[in-house]
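Moving on, here comes chain A:
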Amino acid sequence: QDKSKDITIVMPSAVDVVEPCHMMSTGYIGLVLRQNVVESLIKLDPKDSTPQPLLAESWKQIDPLTWRINLRKNVKFQDGASFNSAGVKAAIDRLFAPALLCRDKDRLFAGQTLEVKPVDDLTLDIISKQPMPLMPLTLSQIGITSPNTPTTEASKHPVGTGPYVLTSWNPTQSLVLKQFDGYWGKKPQIQQATYVWRSEPALRASMVAVGEADIAMQIAPQDAVNPDTDFGYLNADTSRVRIFMDQAPLNDVRVRKALNLAIDRGSFVGTILSKGVLPASQYMMSNINGYNPDLKVWPYDAEEATRLVEEARAAGVPVDKPIVMYGSDFMLANSNELFETLIQSWQQIGLNVKLEMVDKIQLSATRHKPFPTNRPTPTMVFETHDNAAGDAFYTMMVYYHSSGDLSNIADPALDKLLEKGSTSTGDERRKAFQEANLKIQQDIIPDVMLFHLESFIRVGPRVSYAPDFTTQGKLELADVTFK
Partner candidate 1 sequence: MNTYIVNRMVYSAISMVGLIILVFFLARLTGNPAELYLPVDATPELRAAFSQVNGLDQPVLVQFWRFLVTLLHLDFGNSLRLERPALQLVLTAFPTTLILAFSAMALALVVAIVAGALAACAPNGILDRLVNVVSLSSASLPNFWLALVSILVFAVWLKWVPTSGTGTLAHWILPIMVLFARPCGLLAQVVRGSMIDALSSAYVKTARSKGVRSRSIIFVHALRNAMLPVITVAGDQMSGMINGAVVVEVIFGFPGIGKLMMDSIQYRDFAVIQCGVIITAAAIFLMNVLIDFAYVALNPRIRFK
Partner candidate 2 sequence: MIEVNDHLVEVRNLSVDFHTRDGTVPAVQDVSWYVNRGETLAILGESGSGKSVSSSALMGLIDMPPGRITSGEVLYRGENLLNATPERQREINGSKIAMVFQDTLAAFNPVYQIGWQVAETLRSHGVPKKVADVKALELLERVGIPNASGRFFDYPHQFSGGQRQRIMIAMAIALNPDLLIADEPTTALDVTVQAKILRLLKELQRERGMGLLLITHDLGIVAGIADRVAIMQGGKIVETGTVRQVFETPQHPYTHRLFDAVPGRRVVSETARTLVEQPLLIVQDLSKEYLSPARLFSRGATAAPVLALNKVSFKLERGETLGIVGESGSGKSTLARTLIGLETATGGGASYRGHDLLNRTPAGLNQVRRQIQMVFQDPTASLNPRMSVREIISEPWAIHDDVVPRNKWDTRVRDLLEQVGLQRDHADRYPHQFSGGQRQRIAIARALALQPEIIIFDEAVSSLDVSVQAQVIELLKSLKDDYNLSYLFIAHDLPVVRSFADRVLVMHRGAIVEQGTSREIFNNPKHDYTRELLQSDPALNVHAAI
């Protein structure tokens, strides 16, 4: 058959699960499925994160707890089931099916349950127990699967309304998407997309170079040397070193300040990290609602940092105590170099920081509650976080609120601010979160904020594709065009 309309996409690791409700939290499922196989009711505009219609034509909040959704007409699921309010209800209910252990559920609903009530064939109400001002954003993350999808086990053959059907999937080798003839919208150019996976970045880059693949995800910055084919994009990941503030010397704010001042963030840019990375002042990107544009990145001032450490020492803080920083090298390209440089910067201002590389499980276990009540050593951990859902809520409540699963801060004033932000809307909401970010950076200093990270993609000569910050979580084949 005609291969000229087929492309191959090479990814860093296997698509080992294709269950749409793990899309947000597991591997590269979203990249493959989202908007290609399963579509959501609403999609976000990549520029400013505003909700746009997709399977829903319109929506509105009819009372604090209820959102009314109007569905698009003439849409069919790939298995022939018709797309209507009953189908959407089934899809949303499926997220809560206990046997499914939906991994995105927590993130999306934070413990809430939703009730879906079809109003008529193409209208439905979604009712929550507590107000959900972010309902459109939430809906943009949910893939609407066919009502025939099993609810007792993870789907191995996801069926949605998207322009592509999953035709074959071998978790050890490849996955193939083929165009769906009955798609309701505009037909994309790509006939068929084959996804393969290779863990070696240089190999992925080479595969595009020799024409074995058309798009290579996540190539290493040092291999991205050809401006015609290699594109960098901010990938929504922000990195920081979290400080566990429960122990001396890390419980001393001077020491935490010093940790921040010791890092020459600018020197990383274009060297160890690529040119496009941005030093960060807060744990979210500027397109997120709640980002505080007035915050400045910590300056580099080693003298001041040394002075602070000495001051703390004079005040009896045990600054010589060994501090452990956990890192793991699956997190970003050149992480080893980054860690070594950080460690050395801190050692130069007189803090005894040591690196301990651990594996994924250990790192993850260190990051979330329950935290150990008495740690053997003062501890920091390197982590990255991406907020692609557009609102500060998804970051702040988890990482900074005292009830957050990943938070090691218990500051009542901050809690208040965050609660205010999460329940209000509009300007008030934004202000509250911005204020919280200010307080975090200026008073609490629970972390050493580092960079908004950049990823690179290599696009072969046959096709064109422009990545953006959503590319980490989805790659719409419709956006790929032949030259």
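The candidates were selected such that all candidates are chains of the complex that A comes from, given by their letters.
Quick note on the criterion: a residue touches a chain if its C-beta (ideal position, glycine included) is under 8 Å from a C-beta of that chain, and two chains touch if they have at least 3 such contacts; residues count from 1.
Computed from a prediction, not measured in an experiment: that's the story for all the values here.
*Asks:* Number, please: which of 1 or 2 touches chain A in the complex?
*Replies:* It is candidate 1 that touches chain A.
*Asks:* Applying the document's contact rule, which stretches of chain A touch candidate 1 when the two form their complex?
*Replies:* 14, 16-17, 24-26, 98-99, 101, 103-107, 111, 153-154, 156, 170-173, 196-200, 202-203, 206-207, 209-210, 212, 359-362, 364-365, 367-368, 398, 404-406
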